[in-house]
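What follows is a structure written as structure tokens; I'll ask about it next.
A single protein chain has been omitted from the complex, and every remaining protein chain is retained in its original position.
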Amino acid sequence: MIEDFKKIYENRHNYMKAWKAKNPDWKVLGYMCSYMPEEILYAAKVLPIRWLGGHEPQNVTEPHIMGMFCPFCRDVLAQGLLGKYDYCDAIGITHTCKHINQAYESMILHRGVDHFFIPTPSKMQDKQALPYYAGILKIFKEQLENWTGKKITEDDLKRGIAIVDENRRLMRQVYETRKADNPPISGLDSMYMVTASQMYDKQEVNKIIADVIKNELPGRKAKNDPGIRLMILGSEDDDTAFINMVENCGSSLVIDDHCTGSRYFWNTTEPGNDLMSVIADRYLKRPPCPIKDMPNRTRIPHIQGLAKEWNVAGAIVIQQKFCDPHELDKVAIVNGLKAVDVPTLYLEFDVTVPIGPFRIRVEAFLETLGSEDLF
Amino acid sequence: MAEEEKKEFWRWTETNWANKDIDWRKGKTITGGVDVGSVSSQAVIMVDGQLYASANTRTGYNSPQSAVNVMNWALEATDGMKLEDIKFTVGTGYGRVKVPFSNKAITEIACHARGANYMYGPSVRTVMDMGGQDLKAIRTDDKGKVLNFLMNEKCAAGTGRGMEVIADLLQVPIVEVGERSFDVDKEPPPVSTTCVLFAKAEMLGLLKKGYSVNQALAAYCSAMSYRVFTMIREVDVVEDFVITGGIAKNRGIVERLEGHLGLKSLKTEVDYQLAGAIGAALFGRVLYEKQK
Amino acid sequence: MITAGADVGSKTVKVVILKDGKIAGKGIAIAGLEAEGAWENAWADALKEAGISRNDINKTVATGARLKEVKGFDEEMSMVTADAMAMHKLNPEIKTVLDVGAEEGRAIKVDKDGKVSDFAVNEKCAAGAGAFMEAMSRAMQVSIEQFGEEALKSTANLPINAQCAVFAESEVVSLVHEETPRPDICKAVCDGVSDRLASMARRVVVEPKVAFVGGAAKGMGLRRSLKEALELTEVYFPDDIEFVAAYGCALKAAE
């Protein structure tokens, strides 16, 4: 049921605690950024779950993080320091940005947790990135083997890849249905689906998604009137209160480019002999986080393509306040969308966003997209 | 503990007005617009798309009540019009959904653009609205439809509320701020922040340095106009250019902003603060016609 | 020996007169555009209460953000040390002092001898607890005193989502327009300010026992929120809470 995604999202810790009790032969690793190679973790019987924020005021991170660092790393660290994720046996990050590095370092310094750092390349377009990253992933695999005391076989890896790819394929299928004039699933529920896939056992979530595709989506309408079709894109975003507000102002979010959305699952692994290269290749080719999108700007044509295929009237560009990677893409993205006649609204997110002042901006934006009847 | 003597330097005059030349009873469509903003509320009544009556008051704590009060005050200026004579009312501003007698709510961004189009004519392409709390830079077409807009983000302060704090602190009536800011020998460098929170500290810092009150006002107006200039440049200023909202009455800001832009803003006889309410009433007319 | 201490703060001037280690007189006045007048008034009140004249004072030590605007003291010291000295004298068990002023907040760690072992001051965007509360009470159209009383009536946990003061104010206005009960908004503001102060305080590791001082700590709403934010069961509120730094200065003068 679609509702299950929301249940998992909202009760993530309870779900995981219950899961852990049922799966004593597995370990749990918490990660922060969507570049974590989950295939290898599933192969090692280590359940990867993504740490997301709690979106509530907190006062524990200032001694650790400078004021100019992004709310996401602050919120995630707060959750960690407050012990919300204590059921994780380790934390891990792939190198993406220093803000996440900071949250990771502070967790190690103050909670003394087991930890894994993967020095992911940043220039993912470079042909030298593949041999490098495949080698790095092999080291990571060995580190996991040492940690769990179990060898990871080729078959294990194939099984890991299958689980994760299945999840990607299913979510892509759901996203395809949102191309309909009246989409069967809302932007909010889609966000719940992707984040649930990140924070819970994919083997369980895959069953739910398959069931939703087969039994629930056919003939369903998320809303009577979908209103204005919007795209949302930018940095990490699981601000469900904001998404809900936008969709209640007479619009439907039909597509996204978020690492809590399509960027996370868009492509699957391509066949090949060396499994480490296969896995590495998949991450190098996925729709990139802005920080990995150089020297060429590949995000722009990708986003323009999404806007066209999902037939959107406008796009909301959001970013976590102080997120340099996304700030560095702002002008290029806004211009790129303008070039294909997609107007944009730009907003900065904090741990929590002030709904009232944001509603004015969103409503005014929707008015500019569809107020012909007033003139 | 000695009580602070309470003079309200920030307080501006509340007004109401009606065009006695218009006989509203002969009008076909009477519509209303109510703009309940963070600091002030305006109501206008339009007869067949002509501005007939208006009122401008301070917003109270209770927004439905503020809406009722300001409309009642506009009605008072009329020749016996009653609320029920108004066929369609549109609410706008922060309290737009809380106008008890309104038929629809539309954001102040759309309403300001539409209102400016009425007040200054169809040649208006850029509207800078400077209200109590928000700055809005709006690009519009010849019909007054919004093409795109920007609202202030963090550190983009420099709003009407900040000006009130300054007026209060320096004990200068707010209506005199603009005038006095030009009464200096040489334009001082702008203050470094226009953040409402630090406005006081900034001012005290300047006075400590030996600035006169007028120089301090000039430094603040200069900073605020610069801040607005930077923001409005982001939407591309295309002529004709107009300024609406309360701050439009402060020539200390307006003329400095014009200097930075190298453009003159259009002027009109209509109260600049009414733009949102006028736009709302005009939308009301279209919606009323459509509903018939 | 008679000594005096003065705290020329951004909002008020406080003077404390000490006669043989005991407080003999106190004076406080609001500093508006210029601090000088308030300085004179605070002195006049303090001298009157002590029943002495300015010439009877052996030494005066002063502190405060607007100290440069006044003349007529012998030595200056920092707020941080003044607070530490005063609190150590008032209650030698105090390990952490949290001073909530109009423009700035300070967290001070005091060692067993009353010396400052670490301190933290708000960075700019998180500063101005007092000024922030004032701006919000302006938006709410209540006096600052009323603001605290209103907050105490509420038990709601409504977050103020905006971290930036400018946005916070428009958020408060939005809440007002949404007809959120006034006490809930007031409490939300107190909670928000407390979270910032608690964040700052945690930089120095808050160790019991803790004292709150400074003008803004007079507000009962803020007191409650701050105590909860820091998860404290017990907080020490000195009498004459806004005079603490001035008292510290007077103690220093007597040394």
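Some observations on this one:
We just call them A, B and C in the order they show up, numbering each chain from 1.
To be clear about the criterion, a residue touches a chain if its C-beta (ideal position, glycine included) is under 8 Å from a C-beta of that chain, and two chains touch if they have at least 3 such contacts.
Methods note: contacts and distances are computed from a predicted model.
Not shown: a single chain whose UniProt protein name, out of "NADH-quinone oxidoreductase subunit J", "Cytochrome c oxidase subunit 2", "Putative benzoyl-CoA reductase, bzd-type, O subunit" or "ABC transporter ATP-binding protein", is "Putative benzoyl-CoA reductase, bzd-type, O subunit".
Just so you know, the chain we are not showing touches A, B, C across the whole complex.
Contact with the undisplayed chain is limited, among B:K143, B:R233 or B:K290, to B:R233.
Only one residue in the set C:T12, C:T60 or C:T81 touches the chain that does not appear here, and it is C:T81. Although one chain is not drawn, the whole complex shows that of B:T193, B:S212 or B:T268 it is B:T193 that touches it. Residue positions on chain A in contact with the hidden chain: 62-69, 95-99, 101-102, 105-106, 108-109, 117, 119, 121-123, 126-129, 131-132, 135-136, 139, 290-291, 294-295, 297, 321-322, 324-325, 327-332, 334, in rising order. The chain not displayed touches chain B at residues 153-155, 189, 192-193, 205, 226, 230, 233-234.
The chain not shown here touches chain C at positions 65, 77-81, 115-121, 123-124, 203-205.
Throughout what follows, only the chains that are shown with their structure count from here on.
Contact with both chain B and chain C is made by A. Counting C-beta pairs in contact, the chain pair with the highest total is B-C. Rounded to a whole number, the gap between the C-alpha centres of chain B and chain C is 37 angstrom. Between the CA-based centres of chain A and chain C the separation comes to 44 Å, rounded to the whole angstrom. Touching of two or more other chains is recorded for residues 167, 170, 173-174, 177-178 of chain C. Counting partner chains per residue, chain B shows two or more touched chains at residues 94, 134, 154. Only residues 123, 125-126, 159-163, 167-168, 170-171, 173-175, 177-178, 191-192, 194-196, 198-200, 202-203, 205, 229 of chain C touch chain A when the two sit together in their complex. If you check the complex, the residues on chain A that touch chain B are 321, 343, 348, 356-357, 360-361, 363-364, 367-368, 371-375. If you check the complex, the residues on chain B that touch chain C are 1-2, 4, 36, 38, 60-64, 94-95, 97-98, 133-134, 152, 154-157, 159, 161, 165, 169-171, 195-198, 200-201, 204, 207-208.
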